[in-house]
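Only one structure is covered here, and it is reproduced in the block below.
Heads up, one of the protein chains got dropped from this complex, but the rest are sitting where they should.
Chain naming follows the written order as A and B, and within any one chain the residues start at number 1.
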Amino acid sequence: MTKTVTDVVCPFCGTLCDDLEVAVTDDGKQILDVYNACAIGAEKFLHSQAKDRITRPRFQQPDGTWKETSYDEAADYTAKMLAGAKKPLMYGWSSTNCEAQSMGHEIAEMCGACVDNTAAVCHGTTLIAVQDIGLPTCTLGEVKNRADTIIFWGCNPCHAHPRHMSRYSIFPRGFFTGKGHKSRKLVVVDPRVTDTAKMADIHLQVTQGQDYELLNAFRVAFKGEWLPDVVAGIPKEKIIEAANIMKAGRFGIIFFGMGVTQSLGKNHNIDEAIAVTKDLNEYTKFSIMPMRGHYNVTGSGEVLAWQFGYPYSVDLTRGFPRYNPGDTSSIDLLTRGEIDAAFVIGSDPGAHFPISAVKKIAQVNSVCIDPHITPTSGVSKLHVPVAFVGVETGGNAYRMDNVPIDCRKVVEPPEGMLTDEEFLTMVRDRVKKLKGVA
Amino acid sequence: MAEYIIKNGFVFDPVQGIKGDKSDVAIKDGKIVSDVSKSAKVIDAAGKTVMAGAVEIHAHIAGPKVNLGRIYRPEDKLFTCTATKGIERTGSGNSIPSTFKTGYEYAKMGYTTAMEAAMPPMFSRHVHEEIRDTPIIDEGAFPVFGNNWFVMEYLKNNEVENTAAYIAWLLRATKGYAVKVVNPGGTEAWGWGLNCLSIHDPVPYFDITPAEIVKGLIEANEYLGLPHSMHIHPNNLGNPGCYQTTLDTLNLADGYKAKNKFGREQVMHITHMQFHSYGGENWGNFESKATEIMNFVNSHKNLTMDTGNVTLDETTTMTADGPFEHHLTGLNHLKWANCDVELETAAGVVPYIYSPDIKVCAIQWSIGLELALLAKDPMRCFITTDHPNAGPFTRYPRVFKWLMSEKARNERLNTFKNADKVIAASTLGSIDREITLYELAQMTRAGPAKSLGLANICGGLKPGMDADVAVYDFNPDKPLADPEMIETAFSRAAFVFKSGVQVVTHGDIVNTGHKRTLWVDAKVKDNPQVMRDIKEKFLKYYSMTQANYEALGHHFVPNPFALEVDATQA
Partner (left out) sequence: METVTITMKNPPVLYLEAEHVCPDEFAGKTAAQIAELHVYEGNTKSTLGKYFEVSGNAGATAAETKIVVKGDVKRVKYLGMKMSAGEVVVEGSTDLYAGAWMSGGKMTVKGDIQAFAATGMKGGELIIEGNAGNYLGAAYRGDWRGMSGGKILVKGNAGSDVGMYMTGGEMVINGDVDVHLATHAEGGKIIVKGNAPSKVAGQMVEGDIIIFGTIDVMMPGFKYVDDVDLEIEGTTAKFAHYIGDTGERHKKRKGQMVYGNLYQKI
């Protein structure tokens, strides 16, 4: 016999689909099948079922082999490492729930640590831009119900956010968009001919690294000012045509991704894209939204902000929060040699940071909390496997449009395994003792 | 639980009519009692002022737009964050404090209850996570209804009972406290970049007007008999000449009588009236219409209001009035954030500097004070700054100073850069009234508590009420040497008790108490049609499932306190 868990939330990408159905065995121990998810989402659930999963913490030995240990000893080591360091970095947080993030922040505050999330390598530049000029945005249901002009800029949802287009942006029939994709115009801006670009009504093949110029050209075009014949590889006529499409719609939105947040111009690209959006509100209704990657990177930013005031790269070394990417951001901290201990949770900097930064993690005392074996766990002194959030435990997460959705527990974790929050609570209690906090 | 006796203070309690008599306040098991045992801990309040814990009726302190403000204003925190200290977590933010700082600052000023004034229902989990992380104070949150598709569709057909059933469902789903209305219809129009600037502007596609939404929500609110009344931010906020729209809105309450078991008498609460009391046709001849507004409010007992005092600070404006914030960014060119929320509402955020050197800002400052000083019934006019819109709530003690000391406010008024023009634009300079401590207790304690339907719980010192008590280093018997003493005393209370727990001693946090989340559990007759409508809207138009929308578990609201309402016989 099997039972089906409904309204399951997918803990993979920032689309945070919440309509999954998961068939589990009657004893609630095993996942049999996953419905409604895309392939990568389903894989996340099924992966948790791997038979060879690591279920206990392990220390890396000098010879590179691993020795199993208890959660108690792992918590001792972690607490001592964090409490003893002058400037520990606590990085990741994007693939865990808000409850674990909150517990981690308490530890960070007591230890005088730097806390950072994966925005550091994806949409941190977006956050900087938002701080510079604001953000006219909306929830994804607004897009579904109203949007007739969709722009994908430097992102490829077909691959990175597979159900985005069917749930929210291109295909759904909403209140004012009864004809579904027939009621929408799609513009794609990307130097590459991606699968998303192939679906576009207009594909602007911008010269790599010149998004800022192209965005500026749109603003110039809106105002009817003089333009050079070609900007960023796009003829003036095509720019004006696209500008007119944007102005003519009733409700438009720009979705953008790492193709524009991490290419030359970085935060300024987004700054100018937001300015484009703001300008368009003089003619019609327009919004803009970052395609956030990890399912709860947005939540990490939210919790950091309401507790400390900043959405990422928060330096608590002096007992109060400070923030300035370039100084307090993880890659800078690592490559500049600013930190003396590394704690990683819910992300894999080993795979996404530059080599020089990863080497630093390998040099200092380091702990990696992750259900999987990852490049980061491979360079860490201690690897603490934990239950999968959104599969084996619930907890709150924030979708790319900041909508909070409480994840669901679908199955039991393997016998004796702890969740992120449980393990962090053990660490918190130990740090309290070490620091003499009542 | 500990017993306390606060001895020999000058007690001001409008609930019992005590006007500064020297007397004792006894606390036992979290409540005010008439007597305690000999072992009760004595708090010496001789020479000090004793009041109930203050009640904040309208502030933006938790939720998505507040946090967007935090996220996008690092400069609001630069050099002013406070380090971890004892049991106090680190604090950050001037106009938009972190959750920790919000709780501590309110408590240190003697506030023990606060209402988050605009909760986008779809984001209720976020609002509650922040409330959970705001220490000490009891909090409730008002979900917004004035641009909600269900409400507009039901009220278009005059379906008050269905509207009420939907309100009851939403209050339960979001653990909400009251029916909030922001720019009725105008925010839905903003979905298309439009607005409703008068109460008769039709809402695009919904075939209804703001006036009809407002009247319908009053009726639904009274049908349910909720603790608080419909709480409104009217149309046309912040524009020269907007007072006419405000009077039109106030008139909509005409003929309605409050129906509830909580002792509430009003059917409409108008918030941040300062932003709605403007005359003139443009910023050049901008002037106060506080007299016209207060004449109306004074003569209509079924209204309550709060002021929205401008504090002359750099701050962050934030409101569910999306089109207004877009308008504002066009005026000051500062960064603009906006978020439209499917089927429900929107919100905008723009930083703002109320400069004493700018005539309009100084007139706005005058209007806020004028409103409070022209109020005939302090039990119906409450002091707010619409935090952080007209200024941060941490400036309340300064506002009290201006209200309580003619000298202090005239000093400010007469030294504005454009003093002559500012003075000419309102009647403030000719008002000599000074708010008394008793009136202050009415405007910040008993009044807002009654308006919120909490009259039996907080805002007073009557035995049986929650032991929320604030003791200030302020001796009303001594002549006031310097008005600054008012600001100093009310900035940092000597002692504060929250539900009988001593949380503040000499301005320091000594205990984080056990804060509660206040919400309203309204029971209505089974209403299959509304339940069907809800199901259908989730299937077709929402971007999340109904089950996930309704999921708001214990980890969001660890210490709930439900006010129960039974409308099944209505």
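Quick note on the criterion: a contact is a pair of C-beta atoms (placed from the backbone, for glycine too) under 8 Å apart; a residue touches a chain by one contact, two chains touch by 3 or more.
Please read all numbers here as calculations on a predicted model, not as lab measurements.
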Task: Touching the absent chain when the full complex is considered, from A:Phe12, A:Phe222, A:Trp306 or A:Phe353 - done: A:Phe222
Task: Touch criterion as defined above, residue of B:Gly9, B:Gly53, B:Pro74 or B:Gly429 at the omitted chain - done: B:Pro74
Open item on the list: Using the touch definition from the top, which of A:Asp18, A:Asp116 or A:Glu338 touches the missing chain?
Closed with: A:Glu338
TODO: Determine which one of A:Gly326, A:Gly416 or A:Gly436 touches the chain that has been left out.
DONE: A:Gly326
Task: Of A:Lys3, A:Lys29, A:His159 or A:Arg318, the one touching the omitted chain in the full complex - done: A:Arg318
Open item on the list: By the contact criterion defined above, which parts of chain B meet the unshown chain? Give residue numbers in ascending order.
Closed with: 72-76, 78, 333-335
- [ ] Tell me where the left-out chain touches chain A, residue by residue.
- [x] 85-87, 111-113, 128, 131-132, 210, 212-213, 216-220, 222-223, 225-228, 231, 264-265, 268, 271-272, 275, 279, 317-319, 323-327, 336-340
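The working rule: only the chains that are shown with their structure count from here on.
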Task: chain B residues within the chain A interface of the complex - done: 62, 64, 66-68, 70-74, 76-77, 81-84, 87, 89-93, 96, 98-100, 122-123, 125-126, 129-130, 133, 149, 190-193, 205, 326, 329, 335-343, 346, 349-350, 540-545, 547-548, 551-553, 555-556
Open item on the list: For the complex, give me every residue of chain A touching chain B.
Closed with: 6-7, 9, 18-19, 98-99, 102, 109-110, 127, 130-142, 144-146, 167-168, 174-176, 250-251, 278, 281, 284-285, 287, 301-303, 305-311, 316, 318-324, 395-396, 398, 402-406, 438
